[in-house]
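Mind looking over this structure? Questions follow.
Missing here: one protein chain of the complex. Every other protein chain is in place.
Letters A and B mark the chains as written, and numbering starts fresh at 1 in each.
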Amino acid sequence: MTSTSTAIVIPPISLWRRIVDRTMTGVAVLTVILVLLPLFAIFAYLVYKGIGAINWAFLTQTPKPVGEPGGGMANAIVGSMVILAIASVLGVPLGIGAGIYLSEYGRNRYGDAVRFISDVLNGVPSIVIGIVAYAMVVLRQKHFSALAGGVALAIMMVPTIARTTEQMLLLVPQAIREAAYGLGVSRWRTTLSITLRAATSGVITGVMLAFARVAGETAPLLFTAFGNQFWNWKTDQPTAALPLQIFTYAISPFDEWHQQAWAGALVLIVLIVSAVSAVRIAVRRGTLAGA
Amino acid sequence: MSNQALPRPRFNAPEPERAAKADLKLEPRTAPLLPGKVSGIPDAVFGWAMRFCGLAVVSLLSLIVYELIVGSQLSWHAFGWKFFGHSDWNPVEEQFGALPFIYGTLVSSILSLVIAVPLAVGVAVFITEMCPVRLRGILSFTTELLAAIPSVIYGLWAIFILVPLLRAYVQPFLATTLGWTGLFSGPPYGIGMLAAGVILAIMIIPIISSITREVLTVVPQHQREAVLALGATRWEMIRMGVLRNARAGIVGGVILGLGRALGETMAVTMVIGNRPEIAKSLFAPGYTMASVLANEFSEATGDVYLSALIEIGLALFLVTIVVNALARLMVWSVTRGQPTKGVA
Partner (left out) sequence: MGVGITVEQLNAFYGKTQALFDINLTVLANHATALIGPSGCGKSTFIRCLNRMHETIPEARVEGKVRIGEFSVYNGTSATQLRRRVGMVFQKPNPFPTMSIYDNVAAGLKLNGFGNRKQLDQIVEKSLHSSALWDEVKDSLHKKSGASLSGGQQQRLCIARALAVQPEVLLMDEPCSALDPISTGKIEELIFQLKEQYTIVIVTHNMQQAARVAEFTGFFLLGKMIEFDKTEKVFTNPSDKRTEDYVTGRFG
């Protein structure tokens, strides 16, 4: 029986392991820097190269032929708004309706199928949707149009809006619905005035996210709206759109057009961010104290 | 029968302090205010309207499949399976082989994964495991911001900033150091497969990173603690306790990124050079399935030409669906049942 205590000696962590640990932390920091670099570069260049070309003429005039100074993207800005308006009118009600279906009527196998197909639809490349819109609208009408562009974008909005609406509606506690049923409120009225109402801010956020995503889309417009150098107020003729115009100018060989492409890109980002922020603020203002 | 010993509510006891008798001002009842008859029709109509919306989603997908199949019939009957094996894309002579585009799509996507995965996983690991808590929100927000930039703006930036950079510095560097591999030979145009790979990588980093962050957060805290308790360094804990557990989910995120890269159109079109050729070097221009559609669809003359392009669209559609379904399956298998926010 020994009386000496046996001390447990824990060997210090080897130098090599410590070096590896420090290095990996450094590597991780490096990846963060490498990833954030392009982000800042893009925004910086957007402002740097774009701000110079943004002036009143840019925002109010249509493109001028190459060689002539001035001209702008007014028709593209307005055209984008028209196409997006059409897309929203088609896509938002359908998307919200599908979301309501999934949350209130679709807690079964059929709903699961719709859910799955909605996710599949989300992953379809936007250019393929452009092809389908082309076949559905352009081929039938025999001309490009803002309507065709709107249809393509609407198809892209529906699955996103449906899923976010469903999730927001599911967050509304069942107790709220029961309170309404207990008062003798019919099911449709409960769904719209109580359940949907309680989820409003979330649903609107989902709609805005879908909107922001399609606002910058170019591919589906390439052969639906097609683009236009002039003003067009009819929904059944080729229509200019901001992303299309940026694309056309960017790949052109003309320096003035390159400069305008940067300006257009800056305007596009600013418009998207402002639209999303404006809706966020409006939603916040509309809610009651304590709600 | 009644057991007197056990306590029971004292019924004849003095009334307990009642809450102050509120004056309820109960008035005599009036006739019911609401109509007695309620029609069930609005409910039925609403129910069917909602089901119609759900059905519409299904119809949209069917419509896409239908239009793609019908549109590609002409080309399918003309070329059959050889369509995907030949590399001769000649609209003038009506010879259509889609191999260059398949090659271009695969190479550009795989290249983008090679670049993006280490970066995205690195960022995700940093944010979830190494970063001070205060910075977490800002960092994740900024990486999400990358996902919000439209494709055409990425392309714009790529043409005027990225490509000159590649042409002036990166490509000569790669040519001198790794030129022996044959992957970096030929004139450094700047434009080409490499540029496409790089810009694609930047675009898919956010999605890979966000999925990775999700699956890393789901790894239970006790796994980390178990490894640390054995005396591991932080990196060893991450490697053994976290990454190993989240492997399937990370792979799922990577495949999801792949799905995104396969379908990406505008940025790639603007920098890939748009030449339907198969070349070994990454400096060479190429062409992807999405790009040829973007460039040539609106100009396609002749029914076979259009049909061939639609067939490419169908192929792209099928490939992306399969890849996305696979990805979601893998991610779901890891995060199923687990809360995705916060550590369990």
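In the analysis below, a residue touches a chain if its C-beta (ideal position, glycine included) is under 8 Å from a C-beta of that chain, and two chains touch if they have at least 3 such contacts.
Values in this document were obtained by computation on a predicted structure and should not be read as measured data.
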Chain not shown: contacting residue from A:Thr23, A:Asn55, A:Gln141 or A:Ser193: A:Ser193
Omitted-chain contact residue, chosen from A:Leu39, A:Ala57, A:Ala74 or A:Ala180: A:Ala180
Absent-chain interface as seen on chain B, which is shown: 1-3, 6-9, 11, 16-27, 29-30, 32-38, 40
Interface with the undisplayed chain - residues on chain A: 107, 173, 175-187, 189-190, 193-194, 197-198, 200, 287-291
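The rule is simple: only the chains that are shown with their structure count from here on.
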List of chain A residues in touch with chain B within their complex: 10, 13, 17-18, 20-21, 24-25, 27-32, 34-36, 38-39, 41-42, 45-46, 49, 94, 97-98, 100-102, 104-106, 110-111, 113-114, 117-121, 123-132, 134-136, 155, 158-159, 162, 184, 186-189, 191, 212, 215-219, 222-223, 226, 243, 246-247, 250-251, 258, 261-262, 265, 268-269, 272
Chain A partner contacts - residues on chain B that touch it in the complex: 34, 38, 42-43, 45-47, 49-58, 60-61, 63-64, 67-68, 70-71, 118-123, 125-127, 130, 139, 142-143, 145-146, 148-157, 159-161, 202, 205, 209, 231, 233-236, 238, 259, 262-266, 270, 290, 293-294, 297-298, 309-310, 313, 316-317, 320-321, 324-325, 328
